[in-house]
Each structure stands twice: as structure tokens, then as C-alpha cells.
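Taken from a larger complex, these chains appear in their original positions, while the remainder are omitted.
Read from first to last, the chains carry the letters A, B and C; within each, the first residue is number 1.
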Amino acid sequence: MENKLTHFDQNGNAVMVDVTGKEITLREAVAAGSIRVSDEIMRMILEGSSAKGDVLSVARIAGIMASKKTGELIPLCHPLMLTKSTIDFTVEEDKNLIHVSCTVRLEGKTGVEMEALTGASVALLTIYDMCKAVDKNMVIEQIHLVRKTGGKSGTYEESTHER
Amino acid sequence: MENKLTHFDQNGNAVMVDVTGKEITLREAVAAGSIRVSDEIMRMILEGSSAKGDVLSVARIAGIMASKKTGELIPLCHPLMLTKSTIDFTVEEDKNLIHVSCTVRLEGKTGVEMEALTGASVALLTIYDMCKAVDKNMVIEQIHLVRKTGGKSGTYEESTHER
Amino acid sequence: MENKLTHFDQNGNAVMVDVTGKEITLREAVAAGSIRVSDEIMRMILEGSSAKGDVLSVARIAGIMASKKTGELIPLCHPLMLTKSTIDFTVEEDKNLIHVSCTVRLEGKTGVEMEALTGASVALLTIYDMCKAVDKNMVIEQIHLVRKTGGKSGTYEESTHER
């Protein structure tokens, strides 16, 4: 089988892939994920987001800051200078789900999928942290790439894949 | 409603909770999660784990290192000196699932749930990173706390909760 | 002159002072500082703090996170595991001043003055960052130690000193 795992060289050794010669293009990635919480936590979060004690505001900051740290966390990721990072939440109250999406962007030689996925993951972990005194039975679910544009491999859209 | 979100004070301001006076006890936490991959990626990972080019070895290191960085990533987490951190993988080949669990331990004043959850999350993100050149349609699933022991709130076992 | 600058050895070389043999006691420090802003920024901050777009909430998180990073920023500081870190703001609207105070605590062998001062400083810098698109003519003022307790040198109270 041909080596398609680009993070290994022909001898099977891990490498930070050489992207020096790649073209600089506009890159954007959107990642999403969810956390399933109890009724009580859902009520507390909804109250907070319209007033003080806002869990989601803290999680938003954590997610943005984590997206900037991706190159430190993921061993073979290239360090990147993001020029945009945003975190958005939507709440599906009846399903006890809080959804997060993270959008990152830059002009560079390599994609920003991992930055978006890391931002979404840490935002969800922060929600867990802030609510765990109430109930530890939360579950983080369905962290995935929604869309990425730019680069040689072109556009990826979640909707063109079954999940 | 009484304030049960301990990361906020009575005015709704975020705080790093005062644990100075808490008792030092042995604390352990186990967190788990999974990543759903394509047939092709599953085959590559299984080949690698028995030879060179081992995706899971890199992800294991990333998860252990991330568990040590939890206090930097999660805004209101106390910095902690872990005395154990391990990452284990099991593969459910027929379901295209790779499962990770992260176990952390210390003697301290506060629990290590977030360290275990962060270690598991970053291990899964690293698998995503190393396989994304083959297929970006992976999904990280079911990150949750399996068990924690120690501290005033006692033992938590996932099995005593419905999910 | 006797060497009272404890961060240098007898040859004038910088050292991280040996505190290994010091007693573990409860240590607390409170530091404070202010930022002087324009009328327009003051109005925006006051609006935000009662609704969405809250500058002070972001600055609070930044200050808490920075207090945890003090040992990385100040070259000869001992790394410390804070067990409490809080940031509080008060606004003197007529003087166009926002005051911050940072309180940190732990049981340890060395004091936490630098952690409190660093937390206050970064909270103020974050206010500057978030308001600088409106007006760059802000001034950060009067960062100082308010109080510290614990350790061999005992209690320090700002009020017992002229400033």
C-alpha cells in the first residue's frame, strides 16, 4: 500500500511535512461539535447567557485562545499565524445540546483545519469544566470538520459526505 | 436559583475557585472518547501500530503532553502537578472506531477530571491530524468522564449514570 | 553595601533563590492598578458590563490566566501552583478610571506578590487591547501591592506606607 499518511516519511518516521514550496492562498476552516448536558445545566447556561455568570463567554475566550496554541498541542502541526478566529454557540434546548462552531482563517501555505477543531474542542472542554460541579455526566459529541477552503486539495464540505 | 456553578462568585463573575483549605487526597480520573474513521484509515492505523509509521504512538505522546498543559488551556482550572498520565487505545475494527482513554493521578486539593478529558481530546485531535490527508470525514465522539476518585465529592462512576 | 538584592549571588550573578528549606505557610497577596480612559470608552464599558459585549469579563479571564503564567514571564520567579486567583473591577466613572484588583492564594514556600501583580497588569492590558480601536490615549496607572500575608517577612499592608 502506498504511503498516504503524509506525516510519516518513507521509513515510517514522523515528520513535520515540508510545505515550504506550497503556494500562499486564502485558507478557511470551520469545525463544529456539541456537548450534551442535563436539564439543570441547560437551564443554568441559558440563564447565564442572558445575564451575568455566562459560561459560554468564558468558553468562547478559551476556544479562541486554544486555536492560537494548536501548533504547540498537535505534534506535527505547523505553527501558523491566524488572522481570524471566532467561536459561535447555538443551543438546542429540547435536546439538551449546546453546539459550538469555530471559524479560523489566514493566508498561508497550509490549511487551518486543526486550528478550527482545536478551538471547538477546548471551548467544549471549558463548558464541561464550568458545569462539572453540578453534574459530571456530560458528553462531548460529534467534533468534526464542517468546511475548509483554499489550498491544492480545494474545498471540503461536510454536506458532501455521509456521516 | 441557588448558585451551583462554582466558577462564578455571587456577582456572576468568573473566578478560579479557592481550594486552599481543601484536604490533600489521592485523586484519579479516567476519561474516554472515540474517533470514527474510514475503512482505509482504519487499515492504515492497524498496519502502523504493528510496525513503523505508528499514528497511535504519536497521539499517545500528544495526549500525555496535553494533560500536563490543562491549566493553560482551560481558563479557570487550577495548575496541577500530575504524578501519572497514561493514554491507552483500543480499536473496534468492525465499527471503524478507535477508542482512547486517559488516566491521570496526583495527591492534591482538587480533582483531575479536566486533565483526563484534555489528554483524551488532544490524543483524538492528533489522530485526526495525522490521517486527514487521506480523508477529512472523521468524527470525534463521546468524550466523557469514565470515573473519578478522591476528594470531598467522592467517587463518580460512569456506569451509575444513563447516557 | 550588603547584598540585599536576593536575586543575585555574592558574585552578582542572577539566581532563582533557594527556598527549598522554607516553611510551607498560607500565602495571600492582593495587587491593584488602574486604567484611565476617555469618556467614550467609559460609556461603552459601562454599557457592556450590564449587557453583552463585556470588556471586563474578557479582561478578568485574561488576568486569571496570566497569574497562572507568572513563573514563565518573570525570569527568577519560582513556579507556583495557585489555589485561588480572582480579579475584581470597580469603576470610578467621574474620574474615568477603571480599577482592578487581583487576589491570589496558596500554601507554599514563597510569596505570591508577583502573581497578583501580573494578574492585575494583564487584566489592564486586555482592557487597553479591547478599547484601543476607539482611542489609543489610555494610561495604565498605579500598579502596586495592596497586601500580602504569610511567610517569614510577615504581613505587608499598603496603608502602612506613604505613596
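The rule we apply is simple: contacts are C-beta pairs under 8 Å (C-beta built on N, C-alpha and C of every residue); 3 or more make two chains touch, one makes a residue touch a chain.
What you are looking at is a predicted structure, and each value in this text was computed from that prediction instead of being measured.
The complex in this file is a homo-oligomer whose displayed part has 3 chains and whose full count of copies is 6.
Here, only the chains that are shown with their structure count from here on.
Although chain B and chain C share one sequence, what matters here is the overlap of their interface residues, and that overlap falls short of half of the numbers used.
Taking each chain's centre as the average of its CA atoms, chain A and chain B sit 16 Å apart. For the pair chain B and chain C, the distance between C-alpha centroids works out to 32 Å.
Looking at chain A, residues 54, 58, 61-62, 65 sit in touch with two or more other chains. Contact residues on chain B toward chain C in their complex (touch as defined above): 9, 13-20, 22, 71-72, 75-76, 78-81, 109-110. The touching residues of chain B, when paired with chain A in their complex, are 1, 3-8, 11-14, 33, 40, 43-44, 47-48, 51-55, 58, 61-62, 65-66, 69, 72-77, 113-114, 117-118, 121-122, 124-126, 128-134, 136-145, 148, 156, 158, 161, 163.
Within the complex, the chain C residues that touch chain B are 26, 57, 60-61, 64-65, 68-69, 81-88, 105-107.
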